[in-house]
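Can you read through this structure? Questions will come right after.
Shown here: the complex without one of its protein chains, the others still in place.
Chains here go by letter, A, B and C, matching the order in which they are written, and residues are numbered from 1 within each.
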Amino acid sequence: MAGGLFGRLVAAAGATWPAYTRHEFVRRLATGDLPQAAFRHYLIQDYLFLLHFARAWGLAIYKSDTLAEMRRAQALVAATLDVEIGLHVDYCRSWGIDVAAMAAAPEALETVAYTRFVLDRGLAGDRLDLEVTLAPCIVGYAEIAAERMADPATRLDGGNPYKSWLDMYAGAEYQALAAEAKAALDEQFARRGGEGRFPALAASFAAATRLEAAFWQMGLDAVF
Amino acid sequence: MAGGLFGRLVAAAGATWPAYTRHEFVRRLATGDLPQAAFRHYLIQDYLFLLHFARAWGLAIYKSDTLAEMRRAQALVAATLDVEIGLHVDYCRSWGIDVAAMAAAPEALETVAYTRFVLDRGLAGDRLDLEVTLAPCIVGYAEIAAERMADPATRLDGGNPYKSWLDMYAGAEYQALAAEAKAALDEQFARRGGEGRFPALAASFAAATRLEAAFWQMGLDAVF
Amino acid sequence: MAGGLFGRLVAAAGATWPAYTRHEFVRRLATGDLPQAAFRHYLIQDYLFLLHFARAWGLAIYKSDTLAEMRRAQALVAATLDVEIGLHVDYCRSWGIDVAAMAAAPEALETVAYTRFVLDRGLAGDRLDLEVTLAPCIVGYAEIAAERMADPATRLDGGNPYKSWLDMYAGAEYQALAAEAKAALDEQFARRGGEGRFPALAASFAAATRLEAAFWQMGLDAVF
Partner (left out) sequence: MAGGLFGRLVAAAGATWPAYTRHEFVRRLATGDLPQAAFRHYLIQDYLFLLHFARAWGLAIYKSDTLAEMRRAQALVAATLDVEIGLHVDYCRSWGIDVAAMAAAPEALETVAYTRFVLDRGLAGDRLDLEVTLAPCIVGYAEIAAERMADPATRLDGGNPYKSWLDMYAGAEYQALAAEAKAALDEQFARRGGEGRFPALAASFAAATRLEAAFWQMGLDAVF
């Protein structure tokens, strides 16, 4: 079907999905209207998030049945540890955030909740359970950026300090990574799934999506 | 030293410990002054918490090195599934909370954060890591109830609807269970620990304590 | 279909299944013809096996999605730690095997291979993966004993020192436990499975069955 497993999970999540993908945080980020303190708080927590994201893909290597599965998980560990964390550190520096301060910052409740929820689903369940809870992040960010880019209210001129964030996630490279993650869900659902699993997967996906929305809200709450 | 490992972990946690054990939620519970809606919200989330608490002790069975270790973990699974959950369901019914509604309630962010943090520490680390993150709950509740009982501000007459909660955790049976949990920490620290581990254990304990304080706060926030 | 998931897994295993269930070890046990040294070696390793069997059901508690799932796993932990290990110790004593000696015996390669294979499948996969690898043991022993009982070559008079072993596994209580394990496979395959999973589950089941056959062979090899 159109959209595959991911599309069905989004449909099953109902209003929970747009409450995350069209959260006030990202809408104001797109218009350039987001308080910079909110973005800074988000950046710091996102750094701490990335460490657990790399752990989740390390876990996926362990949970692989084939060499091909191992290699895909390995590529995502490498993308996180070799590329993303470095870019993130550089980007944060441009926002005046020091890497040592960032690494020493206490994890927010929202960061703990989403990352450990993912890891627990991944260990209690199988690799499909793990990837389903990661999808709101990986695929969601691609959808969020693409949707904002298509919104006339979005400002991409010099006046929007968040332009490079949108550019990165709307860019071809990240969109391709998200497309691969969607394809992997379909492949695993065919090989490890079946209709009987759908309700439990949909419940995990919705719970993860709520936790991702809470992550945006955490950014906003840092200021108000 | 006096207090053993638990005492040292509390000392290392500094102000984080009393911010949990003397949280406004428990002080108002002791004076009978806590809004009942706050307590009801807490009870519902505590039910969801207990399910993951049982999972944590199931995990401890898996992580055991000896029959004796397995049996202690098994006793805690049984205490949770055979006794506590039943008592909790009865108690909640007396507060007008239906078990089916409770089981269907969405997990609060705070519930997800603490329970999954514990499970992740338990899987990433060893059984000592697991028990250290459970200690703020198991041993903390005993300390909280005992301290409130010793406080002249506490009201134990018919006017305090939370009296039975205090009675249960201050009672000899629960206090003995907490004392065993403390002794188990010492035994494991001797067999699996060493001074080199203390800083990391203290960091886990403090993080878990903060998440427990957030759990009380969640109760209060349900009303205000 | 008749036999449900278990029947399909047995059919897919082909000759691997009877190579385990009709292994020379059990045929000679049934005729009373098995060297006692072979049986003693088996008993000692089976004790070590039971410790990891209890760990596997502890893991299943952790991997449960519902209270009912937790309770079934808890019942199997209890059956193992509270009943089976005790019976086993008593039984071994009647064979002149001391519990301390047994606990101190080195694990045979075959014991390590089967028990850790189960635990790894259980952690890398989900609870269905775990139970599928345990089924050759739980359900297999029931089938083995029932089949031997129905075989005219089997001797159940005083001359067969292994009679009580056959009686236990052919008895109503154990047969009921095996029937429940089969039903649980069906229930989980409906809720977590789907045809796409069958080939991987069948491969795990066949691998576990080969490891169980090796466990019988280990008994025989102790003597020859």
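Just so it is clear, a residue touches a chain if its C-beta (ideal position, glycine included) is under 8 Å from a C-beta of that chain, and two chains touch if they have at least 3 such contacts.
Keep in mind the model is a prediction, meaning the values are calculated, not measured.
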### Query
Which shown chains does the chain we cannot see touch?
A, B, C
### Task
Using the touch definition up top, pick the residue from C:Ile144, C:Leu177 or C:Ala214 that touches the left-out chain.
C:Ala214
### Task
Would you mind spotting which of A:Ala78, A:Ala101 or A:Ala183 touches the chain that isn't drawn?
A:Ala78
### Task
Check each of A:Ala60, A:Ala145 or A:Leu185 against the chain that is not shown and name the one that touches it.
A:Ala60
### Message
Considering the complete complex, identify which of C:Glu24, C:Asp120 or C:Glu180 is in touch with the unshown chain.
### Response
C:Asp120
### Message
Using the document's contact rule, name the residues of chain C that touch the chain not shown here.
### Response
55, 106-107, 109-110, 112-113, 116-117, 119-120, 123-124, 207, 210-211, 214
### Query
Which chain A residues would touch the chain omitted from the figure, given the whole complex?
51, 54-62, 64, 67, 70-71, 73-74, 77-78, 81, 85, 119
#### Entry: Missing-chain contacts mapped onto chain B
62-63, 65, 123-126, 129, 189-197, 200
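Here is the rule we go by: only the chains that are shown with their structure count from here on.
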### Query
How many Å are there between the centre of chain A and the centre of chain C, using C-alpha atoms for each centre?
43
### Message
Taking the mean of the CA coordinates per chain, how far is chain A from chain B in Å?
### Response
31
### Query
What positions in chain C touch 2 or more of the other chains?
62
